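I have a structure I would like to understand better, so I am pasting it below and will then ask my questions one at a time.
Note that one protein chain is taken out, while the other chains of the complex remain in position.
The chains carry the letters A and B, assigned in the order they are written, with residues numbered from 1 in each.
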Amino acid sequence: MAEIALSAKNLSVHYGAHGAVRNVSLDFAAKSVTALIGPSGCGKSTFLRSLNRMNDLIPNCKVTGEIWMKDRDINAPGTDVVAIRQKIGMVFQRPNPFHKSIYENIAYGPRYHGVKNKKKLDEIVEESLTRAALWDETKDRLHKSALALSGGQQQRLCIARSIAVKPDMILMDEPASALDPVSTAKIEELISELKREFCIVIVTHNMYQAARVSEKTAFFLTGQVVEYDSTDKMFTDPERAETSDYISGRFG
Amino acid sequence: MKAKTVDKIATGVFIGIAAFIVLLLASLLGYILVRGVSHISWQFLTSPPQTIREGGGIGPQLFNSVFLLVLTMIITIPIGIGAGIYMSEYAKPNKMTGFIRLVVEVLSSFPSIIVGLFGLLVFVNFFDFGFSLFSGALALTVFNLPLMVRITEQGLKGVPLSQKEASLALGISKWTTIRSVMLPVALPVILTGTILAAGRIFGEAAALMFTAGMSSPRLDFTNWNPLDAVSPLNPFRPAETLAVHIWKVNSEGIAPDTPEIAAGASAVLVILVLVFNLGARMLGRYVHRKFTATK
Partner (left out) sequence: MAKSYDRLEGKPHLTEEWVGKAYTFVCIMFLVITISSMVYFVASKGLSTFLVNGVNVGDLLTGLKWNPEADIPLFGALPFIFGSFSTSILAAIIAAPLGFCAAVFMVEIAPKFGRKYMQPVIELLAGIPSVVYGFVGLSVIVPFFRDTFPGQGIGIAAGAVVLAVMILPTITTIATDALAALPAGLKEGSYALGSTRYQTISRIVLPTTLPAQMTGIVLGIARAFGEALAVQMVIGNAPHIPHSLFESTSTLTSAITLSMGNTSMGSVHNNALWSLALILMLMTFVFVFIIRMLERRSKL
């Protein structure tokens, strides 16, 4: 049994009276990729955003249940949410670099977390960009605006930015849905690299993407997990009829 | 056929009225400038006013207006931006917030003379700051705060949520997120608004008559010790500003060249307000371009 990085137990999310996620329990293994798939509105993104307490930002959104990280329930009241988010990074659907230079986009996080030494910061910037396969393209323009990068580059910058604060896991919310096929391929390649070190949870619309990058896949339908198994099994021999219907493209 | 004729006439009226308003502004500005500019000279801008004789200038008043504006901004900006951040980022949607919103709205609709009277009562008398630049700056702060709060709130509301989320997702505190990520993005809006607010302050008189006072004691422009009574920099001296001076000259001036002085001072005031307006526009556009530049 692989080491468990994070484990959600009976997690439910309500927007007012509407239950977007109902009673979901999932374990995420360290150093592997888990894909969350399902038709739009099935609650997969909402579930993902609950894992790093991002839903706290949405007024009138209530998350109940437990999220265990090591020996701590990070969904418990009184949890230091800011500290949690440093451990659980997030990459969003649309690339959202800060309106700062490329260098500052990366250095901003580590500097806040206590790295004041300029040389050390330089190292972190280079290392993060290298690991996000962006160093060669950006090393001559580190102090230019990040907004001048292409969409694909911006998304890799966002990934570099989140690994720069040294999280344990990275949540990705349809990270390639706004990108062209070439950029998408680069992101997928990057995910395969990063899973050597991080636990990655990726929400995707694209089932081929799930099949290509993930070890395990969870299929969401109307706020619940219908099936959760190894990706191979899910795509070749699913237990449930809904899963095979969805994967073979019969709905959604 | 008839409906069409009516429509044509109506369109003519709409265009005519729009033209009238443009003409109104043009003649207003034209009148002030034509009457006033001829009276503006270096001597007029730098020499002190005269009570009975002609040839008075507006030097101290001009200095007072600028100094008072700076003092006011030093007090207003930190409080206004802080309060704006609270309203935009920390206030929860409940009764308390609704009440605060009402308070800000009421404060922004108070006549400036009421603000001035409050200043007279509280800053001048109660805290015993006397008729002074400091009292005036505090009154103008009260006058200006609601606007500053609204500007900041507007600026922050305009920052894309994705920017805020990106920073929070890095495990960065809300406060640092606001300061380091959101405020810079909101800066063009806040800056433009602040300069426009500064223009408004510059022309304000009613709130100052009973706080900064209507007299300007002899100033020694070679003495820059802020603690000295005759130093221009002393914030606890009475100070008549340009706008107050225009009012005073018009209503109680007895010097023979009173109309010229009023015209000249009005022209100076209007030119400065125009500079603030155009400056705000240009700076806003420049900063906006700089922040979204894709070079």
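Definition applied: a residue touches a chain if its C-beta (ideal position, glycine included) is under 8 Å from a C-beta of that chain, and two chains touch if they have at least 3 such contacts.
Model, not experiment: these values are computed from the prediction.
Looking at the complete complex, one finds that the omitted chain is in touch with A, B.
Contact with the chain that does not appear here is found for just one residue of B:133, B:219 or B:269, B:269. In the complete complex, the hidden chain is touched by one of A:36, A:165 or A:247, namely A:165.
Within the set B:11, B:43 or B:225, the residue that contacts the chain not displayed is B:11. Which of B:37, B:113 or B:161 touches the hidden chain is settled by the complete complex: it is B:113.
The missing chain lies against subunit B, touching residues 3-4, 6-7, 10-11, 13-15, 17-18, 20-22, 24-25, 28-29, 31-32, 35, 78-83, 85-87, 89-91, 100, 102-107, 109-115, 117-118, 120-122, 125, 142, 145-146, 149, 171, 173-176, 178-179, 196, 199-200, 202-206, 209-210, 214, 243-244, 246-247, 250-251, 259, 262-263, 266, 269-270, 273-274, 276-277, 281. By the touch definition given at the top, subunit A reaches the unshown chain through residues 72, 80, 82-83, 86-87, 110, 113-114, 124, 127, 165-166, 168.
Rule of thumb we're sticking to: only the chains that are shown with their structure count from here on.
Subunit A and subunit B have centres, each the mean of its CA atoms, that are 48 Å apart. By the touch criterion given at the top, residues 93, 160, 162-174, 176, 180-181, 184-185, 291-295 of subunit B touch subunit A in their complex.
Per the touch definition, subunit A reaches subunit B in the complex via residues 52, 54, 57, 59, 82-87, 89-90, 92, 94, 96-100, 108-109, 112-113, 144-145, 147-148, 158, 161-162, 165, 167.
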